[in-house]
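Apart from one protein chain that is not included, each protein chain of the complex appears where it belongs.
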Amino acid sequence: MNERVIPWQPTVIAGPKQALLVTPETAEMMLKKAKRPLMIMGPLVKDSPVLSQAVLIAEKWNIPIVSTGDMFKTLNGADIKSKPYGVVEIVNLLKDPDWEGINGEGQHDLVLFIGVIYYIGSQGLSTLKHFAPHLKTLTLCKFFHSNADASFPNMKDEEWIKYLEKLAE
Amino acid sequence: MNERVIPWQPTVIAGPKQALLVTPETAEMMLKKAKRPLMIMGPLVKDSPVLSQAVLIAEKWNIPIVSTGDMFKTLNGADIKSKPYGVVEIVNLLKDPDWEGINGEGQHDLVLFIGVIYYIGSQGLSTLKHFAPHLKTLTLCKFFHSNADASFPNMKDEEWIKYLEKLAE
Amino acid sequence: MITVTPKNKPKEFKNDFWKSKNFKVSIGEIVDKKGMDTPSESVGPTPKPDVTALRSWDMKLLEKYGPFYAPFCDMCCLCTYGKCDLTAGKKGACGIDIEAQQARMVLLACCIGAAAHSAHARHLLEYLIEKKGKDFPLDFGMNIDIEAPIIRTVIGKIPKTLGDLREAMDYMEEQNLHLLSACHTGQEGKSVDFESKAFHAGLMDTLGMEIGDIAQIAALNLPKGDADAPLVELGMGSINKDKPVVLCIGHNVAPGAGIVDYLEDEELEDEVEVCGICCAALDITRYNKNAKVVGPISKQLKFVRSGVADVIVVDEQCVRTDILEEAKKNKAAVIATTDKICLGLPDMTNEDADKIVSQLVNEEIEGALILNPDKVGEVATRVAMKIAKDREALKLLPDLDEIIEMAKECTECGWCQRVCPNSQPMMEAVVAAGKGDFSNFVDLYEYDVCYACGRCEQECERDLPLISMLTKVGEHYVKDEKYNVRAGRGPVQDVEIRRVGAPIVLGDIPGVIAFVGCSNYPEGGEDVAKMAEEFLERNYIVVTSGCGAMSIGEYRDEEGKTLYEKYSGDFDARGLVNVGSCVSNSHIAGACIKIANIFAKKPLEGNFEEIADYILNRVGACGVAWGAYSQKAASIATGVNRWGIPVVIGPHGSKYRRLFLGRTDKKEKWNLNDLRSGEVIEGEPAPEHLLYAAENRGEATVMIAKLCIRPNDTSKGRQIKLNQYIDLHRKYFGTIPDDISRFIRNEKDIPITYKKDVRNMLEEVGWEPRALPQEPSTMAFREKARGK
Partner (left out) sequence: MITVTPKNKPKEFKNDFWKSKNFKVSIGEIVDKKGMDTPSESVGPTPKPDVTALRSWDMKLLEKYGPFYAPFCDMCCLCTYGKCDLTAGKKGACGIDIEAQQARMVLLACCIGAAAHSAHARHLLEYLIEKKGKDFPLDFGMNIDIEAPIIRTVIGKIPKTLGDLREAMDYMEEQNLHLLSACHTGQEGKSVDFESKAFHAGLMDTLGMEIGDIAQIAALNLPKGDADAPLVELGMGSINKDKPVVLCIGHNVAPGAGIVDYLEDEELEDEVEVCGICCAALDITRYNKNAKVVGPISKQLKFVRSGVADVIVVDEQCVRTDILEEAKKNKAAVIATTDKICLGLPDMTNEDADKIVSQLVNEEIEGALILNPDKVGEVATRVAMKIAKDREALKLLPDLDEIIEMAKECTECGWCQRVCPNSQPMMEAVVAAGKGDFSNFVDLYEYDVCYACGRCEQECERDLPLISMLTKVGEHYVKDEKYNVRAGRGPVQDVEIRRVGAPIVLGDIPGVIAFVGCSNYPEGGEDVAKMAEEFLERNYIVVTSGCGAMSIGEYRDEEGKTLYEKYSGDFDARGLVNVGSCVSNSHIAGACIKIANIFAKKPLEGNFEEIADYILNRVGACGVAWGAYSQKAASIATGVNRWGIPVVIGPHGSKYRRLFLGRTDKKEKWNLNDLRSGEVIEGEPAPEHLLYAAENRGEATVMIAKLCIRPNDTSKGRQIKLNQYIDLHRKYFGTIPDDISRFIRNEKDIPITYKKDVRNMLEEVGWEPRALPQEPSTMAFREKARGK
């Protein structure tokens, strides 16, 4: 099996249904199709070189950001707008088809994950896989997230940055 | 994911470790390398067009046959030599590194499966995967068997017959 | 009278007390009037054995029948350290390896299985005590003196009243807690000790089942070992659709009895049809023979889809968890009746019956939870009578034309077949139906070859209602679905044991075969019926229970007779004995125990190991759970295994993760202790396996015959057993079995019919005669046995 598409933590594998492996190009197509995307940004990218890329992506595609863990402080400190939620809180809202969305404009249809701690992120993605047929999930981490609908593969930093750059430019 | 390498019964998936997908060519290489191969033939190929192919393979490569379920009768009726064992019995013997083998010549190093009912076969392969590091398993069914070390993909009959023919010729 | 009063709770730190050599008690006065009595002057070494008290017996079994593991998953997901990958010899974060992990899952399954039976038993027991009083006697009449062989053996006392059963129940509950605890992360670490605990859980299961069944037999006056228990109607076709129909699903007789009582009280017996699925059906017909049995669990979804049931009363176990959703499809009313299955329904127990009826009829509530069986009786009946008319109008199943149209939508994706547990050719059936040919559907329908689990339907990308289509086709094409089953008779009579004890032990009756359990059959229920028929014809005693008993009833021989019509209900050669429901399984082990007691005069009380050893080495019994599917089946099998009875399960049984297989190539494993001579003697693989999964009926049949061989067989008995074994081997494999020489101790063991061939075979392998054992045993020699 291709190491790039074994879940980063291999035992996260949950059954026959696995995430689609995406390239920046297919990710871009998903973004283009999305009407109300949302970006969930966790504390793993706090001191990461990719933080700026992620923010650029959000800006370019006009995606509101939810910050999880204590990520809000970093973003706030850098004057980047986000709304703080616990990752379980935001996932709980996302699974409700009737939730009004982060800006009150209706439930989101595409949720990007970046920087959420792998295993709790994986659990959140599992929730959405099972209980949120109304939206798609796409992970932008350098880890293959088999519980997402679509995921980048496992990568080293350099490749990852290139992936993100492509989405940001 | 490639449908051909999802286990035929998809929920047989047992974790990150999956069988290697083999072509007739790689299967042939495994057979060439094997010193004491064994073929386990189950009742699913009783009235199957591939029975003759399977027997040819056994003959060509000089592989003793163990018949499971009530497969012995069919083979015996066709004057094909085999030893009858329950599939769980033969697997139990195969997992013992000290077992003397079907002909008393020592434990086998490659075990081919064909015609064993998919799910009990899968369980037997699981036993060998975990408890028989001294041997390799290769399935020649038209089903992808993720618990084997190496397996043919999911196939339709025509392709399957071709696969077997290649090994037999 | 001499009475023993073990303390309420086993003393873990004093188990040497109970184990001490030649333990005898003879206290001259009655110390505790409340407890149960002991029958004789002595109690064996292990009354109320704690978790480790029978461990040495377990280790002997495990030494001979090594656990064989087939992991069902490579990972463990039991705690938040995980999931852990246990392949390639890796241990989990808690240190566990794959072997211990499988054994832990088996223990867990056995605990759950035992809990299902025993919680049911507790529930029933308290209900019956409530109804009849705790002093209500456990009296099974003249022919049954040993009412509770399992309780006697395990608890070491004789229960006389319903109230006495509480002590056994308390003990069982405590043991289950200890066993479940061992499944916790960071507890037991070795597979053999998990297996020893699984055996204990299995033993608790047999105990729980016995408590449940003898309580209900006594208190509800169910047949008490009656070989002539009436034949009751069975089959989807036996239900009169023109009447209001109340369907009971599950295992607990109480709500069903409540319905039957209400009908009687109100003289409505002829107005309303009461029927059941699963063991509840069997137990209701033991209570009242006019109730009808729809069939085994494999009928459940089909019958519900058919819309025939107006009211569905679910109690506990074996109930489809989507019953509410399914019932809604044709507006059947659902009543849940126990704490085990509440389905999120409003608790109406304390509401007025009128109000409940009206809310159900008017669909103001999704269904009702009613924890009082009498109220269930009233509400279920009244609702059925009120809504039956309206429901008639509901178009319940698609008609055949519609089916053809729907079938045409099939994309031939093939996934229905891939997700089918048995890989049944549903797609072919659909494709053919699309062309107007329903024969493949009929093939799937008959004998529940498709057991209507619904997985294909869940998967279908065109959302075809495959089970409804199947049901309609069956309804239309399969005529005369009216069969019968003998009402569960409960225990085997002591007098019957006396009659067959000698022939069984000596081998004249080649064996006792018990077909039990559920209908997770690889190729339909016909296989079970045919196995039963085969062994009946060959002079075996055939015992049955649960869904197996129903599957047997759904089969007709060439003359159109069911096996129940053809064979008597006697516990004797060619007898077909339906003991009853799942909890009645206890009587099967019970019969073997009684053989040891009645025929060999082995005392029962507190004497587990000796009894089990006797059964293992002398009583040619074999259990068959061809369709074993649930945790209960795991605990039942493991329990009877500990009693020394081998079990054959179907191919799905491999998914239990563990079997107990003997190794015929290791001669030394089969040595026995001859307790009479005091010598270690050469034995034979008899029984060869303790828990065996066969791939198909042929293999199973031959193995069952083989597993009836016992070291203690007389030569005449051995001849007969080998004759059957060879016969069946020839039938299903075409040859005399290669291993026949292993079972021939001397010339006299050779079956006459095959004398020449067998002699030749013996010569080929350089066979040498050996002595017959006098008192073959797996236990230590007596001096050591108790002293250790």
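We just call them A, B and C in the order they show up, numbering each chain from 1.
The definition used in the following text is that a residue touches a chain if its C-beta (ideal position, glycine included) is under 8 Å from a C-beta of that chain, and two chains touch if they have at least 3 such contacts.
Bear in mind the structure is a predicted one, so any value in this text is a computation, not a measurement.
Interchain touches from the omitted chain, evaluated on the whole complex, reach A, B, C.
From the options C:Glu459, C:Glu554, C:Glu605 or C:Asp749, the residue with contact to the unseen chain in the full assembly is C:Glu459. Screening C:Asp145, C:Asp170 or C:Asp261 against the full complex identifies C:Asp170 as the residue touching the chain left out. Of the candidate positions C:Leu78, C:Ala168, C:Ala333 or C:Val492, contact with the unshown chain belongs to C:Leu78. Note on the undisplayed chain: of the listed residues C:Lys48, C:Lys64, C:Arg122 or C:Arg745, the one touching it is C:Arg122.
Within the full complex, the residue among C:Leu162, C:Val419 or C:Ile541 touching the omitted chain is C:Val419.
Mapped onto chain B, the interface with the missing chain covers residues 10-13. For chain C, the residues touching the absent chain in the complete assembly are 8-16, 19, 50-52, 55-56, 72-73, 77-85, 90-97, 100, 108-109, 111-113, 115-116, 118-120, 122-123, 126-127, 130, 166, 170, 173-174, 176-178, 180-193, 196, 297, 316-324, 326, 338-344, 347, 349-350, 369, 371-373, 419, 421, 453-455, 458-459, 520, 628-632, 652-653, 655-656, 788. Annotation for chain A: contacts to the undisplayed chain at residues 8-11, 14-17, 42-43, 68-70, 72-73, 76-77, 83-84, 86-89, 91-93, 96, 99-100, 116-120, 123-124, 126-127, 129-131, 133.
Operating definition for what follows: only the chains that are shown with their structure count from here on.
For this pair, chain A with chain B, the centres built from the Cα atoms lie 43 Å apart. Averaging Cα coordinates per chain places chain B and chain C 33 Å apart. Averaging Cα coordinates per chain places chain A and chain C 50 Å apart. Annotation for chain B: residues touching 2 or more other chains are 10-11, 15-16.
With touch defined as above, residues shared between interfaces to two or more other chains in chain C number as follows: 75, 85.
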